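As you look at this complex, bear in mind that one protein chain is not there, while each of the others sits in place.
Let's look at chain A:
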């Protein structure tokens, strides 16, 4: 059936490519290829981890703490053991000698406190949802039933929920060592001087609410063993990192452990983790000798798949009256939750280099204190530290513009790095290799109809229209392509940032690309095929991309931080070039010419100035047959490359959002949204556009809808999709997207990365728009998510900046 599907689509695919415009029809790079991945996904023939069935497989369910903080006095599993279908029941104590601690690979400071983090709690629970016991049974229903028969006695302890209170003298402690995990400082320029006698000072506090990443595929794990070797299937973004970490954690030798990421249904950072469930499933299969499977329910996932953001940001901006920014201070509290997981403490630190945004300034100072609370640990969520930074600077710049009575776009122009100034080393010490903020902004303003919307806004203000129009600007950049290994080392991260690729030319001339990146929706199979097809001069259809299995693709650093194309894609290109160098030697030998005289074009090696040539397919077969090879030539045409970047890449863009805010109900409607992004060279514009769309949707989600809410006891209230609101189709507008293309100079592809861009840009664009709509009321901030209630209250509390702008609270007596 696959053949029929593909054949039926060929003609249309070509037509599509034309419609979207391919810069060079003879090239794959830049072409809007329809994705190879789709065929299995639109027909239900893909393989998710929960689809896996193995002979004799057993199902695991976890009993989870109902308390945010308690001592475990007693766990009685005896009744559960006798339930029908139950094979085993264990508490944390049963694994105490064996389970070790979940790893933290990013000890950001010398004095960081890294508490023990057993996969199943033994003595104490520190967040609602922490596993305390597990059942292994013959089906998922029986496993869930037996949980109810486990008895646990808890001695309640004080929950610790607020970061500021957690740091106060006398606060109850999450861990013996106290609630401060670390303090990390960074400074550039003379900050004192920049702030001394500053003509304009903007000081704000922003709350980055806690988010739940909410990949649509819930996490799932299958573990199996033959008694010697182990295989772990997991819905993970990081099979390679996971394998190393699981070997270190469980003591299973690395060479006897295979980790497979089958198709993975989204991650957004939430599957960049070494989870308790992965460790425990391995230990369970080791103990029981049968394959085991665990699949989380959504409510279990909301509780226990790591959360994102959750920072309190104190921001100060010093500026001249003409708008020139002198300096910036950022002082953060970052909620770690109850433990430090894989890169928990590193997340806010990733933002440290981005608070200055795209702007020139004389001085910058950053301090971050990581705080323990009795909540689920936080960790990477799309953007990871950088959305928080961009939000703060883009919100503060808007406040500065308002303070100065200046147009927010004009203020940005006065401060941003101009096109001529690249490469530019920022006050945070990063060297931005390329960019063109002018071009992206001009394109965005034109698409948006900025002036016309400003005129409408003025009109609505004049008319005292109850529905006010707000315009939000966000000019962002981000550091992508994580990361140069030496930089990661200098930041105390536990691993490198290289990526690996292998390219194999098969005897029939087909090409296998093996990549260490691990896609979960991005479309690497398509994009990597395009890169290899161009480089090798073979048809797109003749390339297959292998990934996500440590046996098949043994080396890699996986997928996160907008790194896959910028590092992994470059590795693929370089491996292709290496294969071609070998092929060139073989061609020269067969054509009786010197390698220097051999030219390559469109898949054929020819002797310069003649028509004599060999196709890459002919060379593949010749290498396989090995009858007549050059002296010392190994009979294979393949190559491997491990690429370690010299610098980050810096995509940027300008996002503009227009909102209509009904000041009587507080309801916000996004009227239009324009995004012009510069992600450097584009391999597949369709994939890039899709990433931007999805990113914007998540950024809007943070701005308007999403928040993980806890009650006073530390219970998560938003455990279901009814309570934790990810945007539906009805909540979002059509996005207008366009691109400018300023190639990165830091890699041979010229690519910059696009996975996180939309999310980073969108949140401040939307909130700036909401606040802009409410300026006449004297509102200068609305806490995220900007729900109708929060907006309504903000209008009421502001009291109205000018006569006649009083909000609904005054007349209706609203209260806090």
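Methods note: contacts are C-beta pairs under 8 Å (C-beta built on N, C-alpha and C of every residue); 3 or more make two chains touch, one makes a residue touch a chain; residues count from 1.
The criterion applied here is as follows: contacts and distances are computed from a predicted model.
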One chain of this complex is not shown here; going by its UniProt record, which of these names is it: "Carbon-monoxide dehydrogenase small subunit", "Cytochrome C oxidase subunit IV family protein", "Cell division topological specificity factor" or "Aldehyde oxidoreductase iron-sulfur-binding subunit PaoA"?
-> "Carbon-monoxide dehydrogenase small subunit"
Which of these, A:470, A:521, A:714 or A:764, touches the one chain of the complex that we don't see?
-> A:521
Which of these touches the unseen chain: A:187, A:297 or A:715?
-> A:297
Specify the residue from the set A:698, A:746, A:768 or A:798 that touches the hidden chain.
-> A:698
List the chain A residues touching the unshown chain?
-> 1, 4-5, 7-9, 11-13, 16, 34-35, 37-39, 41-48, 50-51, 53, 139-141, 214-218, 263-266, 268, 297-299, 520-523, 686-687, 689-691, 693-698, 720-722, 726, 728-730, 732, 734-735, 758
